[in-house]
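As you look at this complex, bear in mind that one protein chain is not there, while each of the others sits in place.
For chain A:
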């Protein structure tokens, strides 16, 4: 167990070091969410009530989808190059290699989420501390599940990586748009709402909006938590299996 913790710390240190050395990169990674936040937020102001209250949780879910995907991408790069192989020849614990990477992705995600919230405060975003904390906890759980899924995808895609690019490019954007992250789909036609209801991300976005509004007891919070747990459990089961089969 102690070697597991030590190995996790080693992998975490490796992964986080570039971000610590060049923190400006974190801001660049946030370019798209920030653009969406300020562009759509300003355009939609008044159309969906207080647009910032509605928009900030959506942007956070969006980052929670793209961040873990990026974690899978860095694993893929290491798998295609020789650095993953180099670490597999060391006595490091295999699971620690993925846990350390997931932890790094979560730290980055939390830092970015806090930054978004701080930036939105002067624009009229109202802070409900308990709801925000619960919302962030849900995002971390979702991020761990998605991160594990993206690691599995990266491992299955090596050595050429085509599968990874196809799935992330084809799946990610529709998943986002059809969850109502950027635009409300409740007002859309019936078929769109049906698709929205089949998308687990929809429930998580709705739950996040309720939590960020300070409404901890809304039914959507329950559905969102359930969807998050499903993603997390599926991700961890598949991730664990992929690791045991060997990278």
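In the analysis below, a residue touches a chain if its C-beta (ideal position, glycine included) is under 8 Å from a C-beta of that chain, and two chains touch if they have at least 3 such contacts; residues count from 1.
Convention: contacts and distances are computed from a predicted model.
Chemist: Not counting the visible chains, the remaining one has a UniProt entry; which protein name from "ABC transporter", "Segregation and condensation protein A", "Iron-sulfur cluster-binding protein" or "Oxygen tolerance protein BatD" does it give?
Modeler: For the chain missing from the view, the UniProt record says "ABC transporter".
Chemist: Of the residues A:64, A:92 or A:204, which one touches the chain left out of the display?
Modeler: A:92
Chemist: Using the definition of touch stated at the top, determine which of A:18, A:124 or A:219 touches the missing chain.
Modeler: That would be A:18, which touches the missing chain.
Chemist: Take the complete complex as the reference. Which residues in chain A touch the chain that isn't displayed?
Modeler: Where chain A meets the chain not shown: residues 3, 6-7, 10, 13-14, 17-18, 21, 74, 77-78, 81-83, 85-92, 246.
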